[in-house]
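All remarks here apply to the structure that follows.
Yeah, one chain of the complex is gone here, protein chain that is, but the others are all in their spots.
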Amino acid sequence: MKQETIERIRRFTTDRDWDQFHSPANLAKSIVIEAAELLECFQWSEDEYDEQHVKEELADVLVYCRDLLDRLGLDEDEIVNMKMDMNEKKYPVEKARGTSEKYDRL
Amino acid sequence: MKQETIERIRRFTTDRDWDQFHSPANLAKSIVIEAAELLECFQWSEDEYDEQHVKEELADVLVYCRDLLDRLGLDEDEIVNMKMDMNEKKYPVEKARGTSEKYDRL
Amino acid sequence: MKQETIERIRRFTTDRDWDQFHSPANLAKSIVIEAAELLECFQWSEDEYDEQHVKEELADVLVYCRDLLDRLGLDEDEIVNMKMDMNEKKYPVEKARGTSEKYDRL
Partner (left out) sequence: MKQETIERIRRFTTDRDWDQFHSPANLAKSIVIEAAELLECFQWSEDEYDEQHVKEELADVLVYCRDLLDRLGLDEDEIVNMKMDMNEKKYPVEKARGTSEKYDRL
């Protein structure tokens, strides 16, 4: 995300004095609430969906993720790379290729 | 997210031949599943949580969001700014300041 | 649910002194966490799923729903019938038949 987009999200919150509501727990709830709204785009069909609606709900998830990164003072690239280190070990290419099995069943 | 982190996520998927599983619907399911694991960090307490665990689960949400952006050919800044335009209209500063009411009750 | 099953769920909680954790908010979090574990059975395929796993996760959702009914002193049949009254009005047979459109688009 570009720095100016990040700043816009921050300003949106501080302008409304909403930092008081943005506890980590409340933001975690918000992320799952928006993620479920995203899923609603695919509730009755996997294939027919309203792309504009998908964009809006995915954006909502991303905004709350950004809020949580900010609240906890986390660097997105740092935590994603830390987790990718873990994922690459849990799912070695030779075992995981072409299968959707969970790591504990590989 | 830095370009090299984005590339790492893409390579993780293609190396394992997992694009076949990454339909938009499956990725939407995955985002909500990981978001619920993030919420689990706060299941019984809002205040005491394992920050390392939070980082890992938030990273999982971000990785699947990135997968969905990629799958649909979306630009993160574009959809977030589009949604922020909407949010700023739905929640005018003078009405929304200091309250957590939903827009339809402001 | 049979009365003896309901009693068993209650006893499970009181024997462990877990009522202190069962605030309505924590139970709502728990329901969504278990619902996402249920969804995980269908994460990568709509058709191939482990029925035993589905049973276990659905049971978890039902147990936490029962806990929440208990915590709020609600009668399951009463709230379900109240909601069915609403659903039947929102989705009149002649308009809703055979379509998965949401009520506000019928």
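Residue numbering begins at 1 within each chain, and the chains themselves are lettered A, B and C in the order written.
We adopt the following convention: a contact is a pair of C-beta atoms (placed from the backbone, for glycine too) under 8 Å apart; a residue touches a chain by one contact, two chains touch by 3 or more.
Remember, it's a predicted structure, so these values are computed and weren't measured experimentally.
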Checklist line | Hidden partner interface residues of chain C, rising order | finding: 1-2, 5, 8-9, 12, 15-18, 20-21, 23-26, 28-29, 31-32, 35-36, 38-39, 41-42, 46-47, 49, 51, 54-56, 58-63, 65, 68-69, 72, 74, 76-77, 79-84, 86-88, 91, 93, 96-98, 100
Note to self: What does the interface between chain B and the hidden chain look like in terms of residue numbers?
What the structure shows: 29, 32, 36, 43-46, 100
Next item on the list: Please give every residue of chain A in contact with the chain that is not shown.
Entry: 21, 26, 29-30, 32-33, 35-37, 39-40, 42-44
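One rule holds in what follows: only the chains that are shown with their structure count from here on.
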Checklist line | Inter-chain centre distance, chain A versus chain C - centres from mean C-alpha coordinates, in Å | finding: 25
Checklist line | Mean-CA-position distance for chain B and chain A (Å) | finding: 2
Checklist line | Per-residue overlap in chain B, given as positions that touch at least 2 other chains | finding: 21, 26, 29, 32, 35-36, 39, 42
